[in-house]
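My questions will all concern the structure given below.
Up next, chain A:
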Amino acid sequence: GCGGSATQSPGSSSSSSSSGSSGSAGSGTSSGSSGASNPSSSQANLPDEIEIGIITALTGSEAKFGEAHMRGYQIALEEINAAGGVLGRPLKLIVEDDASKPENAISAAEKLATQTKVPLIIGSYSSAATLPAAQTATTYQVPFIVPTAAADNITEFGSRYVFRINSPSSEYASTVVNFLMDQVKPKTMAIVYENTNFGTSTAQPARELAEKAGIQVVAYEGYAKGAPDFKPLITKVKAANPDVVLYVSYLLDATLLMRQARELDFNPKVYIGAGAGFSTPEFVREEGAGKDAEYTFSATLWTTDVAWKGAKEFAEEFEKRYGVEPAYHSAETHAALYLVKDVLERAGSLDREAVRQALAETDMGPDATIFGPMKFNEKGQNAHPMLVTQVQDGNYVTVWPSEYAAAAPILPTPTWSERK
Partner candidate 1 sequence: MLELRDVAVDYGDVRALWGASLTVEKGAIVALVGANGAGKSTTLKAISRIIPLSGGSIHFEGEPIHTLASHQVVARGVVQVPEGRRLFPKMTVLENLMVGSHLPAARQKRAEALERVYAFFPKLKERAHQLAGTLSGGEQQMVAIGRGLMAQPKVLMLDEPSLGLAPIVVKEVFAIVRRLRDEGITVLLVEQNTAQSLAIADRGYVMENGRITLSGTGQQLLENEHVKKAYLGA
Partner candidate 2 sequence: MEALLEVTNLTKAFGGLYAVRGVSFAVQKGEVLSIIGPNGAGKTTVFNLISGFHSPTEGEIRFKGEVINRLKPHQRALRGLGRTFQIVKPFPGLSILENVMVGAFARTNSVAQARAEAMRILEFVGLHGRAHLLASTLTLAGRKRLEVARALATKPDLILLDEVSAGLNPTEVEEMIALLRRLADMGIGSVAGVEHVMQVVMTLSDRVVVLNHGELIAAGTPQEVVNNPAVIEAYLGGEVAHHA
Partner candidate 3 sequence: MELLAQLPQNLVSGLLLGGMYALIGVGLALVFGVMDIVNLAHGAFLMVGMYTTYLLVNHLGLDPYLGILVSGPILFVLGMLIQRLVIKRIATASHMNQILLTVGLSMVLVNTAQLLFTADYRQIRTSYAETVIRIGSVSMNLAYIISFFLAVAITVGLYLYLMKSEFGRALRATSQDIHAAQLMGVNVQNVQMTAFGLGMALAGAAGALLTPVYYLYPTVGENFGLKAFTMVVLGGMGSVVGAALGGVTLALAESLGQIFVGHELKDAIGFFVFILVLLFKPEGLFGRARA
């Protein structure tokens, strides 16, 4: 993987970034809006390389996602540096591992904020680690970009320094319910969620929104992730006979939940996931749920077939390098680095206050990054448009909202016995 050394030096990386096709992905708005200071005057004060602070989970139980992060960063880094870097200087990443532990995340943020001159920090993966890291960054007045962590409260502690590019949990919930009301109009619904931060903070609003929309929530079941056997749980949900089942699950459980739902011949009209496991590339493949993933819907942040510019090329480059399809986590960090490029160029300096100002003023169009548009509200939350996909013939196909849809949703889901 990309793991060997965490500080990527531009020298070593520029040679391999021959992929000119996606090199232009982020160039759209780079010199657009007005920087606070005059670029040419501060250029003289710039160091030889521009260091960017990164915090992610290189080890621990979430290391898989840290790896996805690093892959996204790596590709973006090589592209940007190959295209001349930022403000005429190559970018360099200083990577800190937090192993998804808050105390490590604080320590890492503290280190980056005070031991280095990074203009900003991007981090981390898990919400539990991201929140305290964001608070630490705020204390030291270092701009902090959140690429992945979904807990709502990360943008709600009144910081001027925190900017999140992904959607928070509650938007997964609203996307799911809006889609259901628009396309399915179910009477009853079951919500099955893992009792993690992401799981509960998605399930809770989903339940409220559903009930407000007139859908009766007939089963609301939390579960502890990582169990080998979900049959007792599914049996209980099946007994409630819901029209729709919403799963809020990561990949492992998502796989077992679908597999065992088939074994129990449980046939709701719709299986829908709130992102996470239900929108991970492995889910639809043989080593995931495979056939059992077919017809499942999911709210998601990104797909490889999404219309945003550069997404396809990125996916190709990614597959070429790593032999697998990218997950949206990689797209998020790829886009985050293009956001950085845009922001630094507008700020024209590495001054943290200037950078924060530039971040707040960001207005990148839909094709500025492979992750779509970037524009932050007063809380620092990006209005990222969410999508609903359905697995059709083993691929994620965007089916909603209609302006992004590549195909129509197949409804209702065939029963297990109707499938071959």
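With respect to how the candidates were assembled, all candidates are chains of the complex that A comes from, given by their letters.
Criterion: a contact is a pair of C-beta atoms (placed from the backbone, for glycine too) under 8 Å apart; a residue touches a chain by one contact, two chains touch by 3 or more; residues count from 1.
Keep in mind that this is a model prediction, so the values were computed, not measured.
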Options 1, 2 or 3 - which one, within this complex, touches chain A: 3
Contact set on chain A toward candidate 3 in their complex: 1, 3, 59-64, 66-67, 195, 221-224, 226-233, 235-236, 239, 251-252, 255-256, 259, 262-265, 282, 286-288, 290
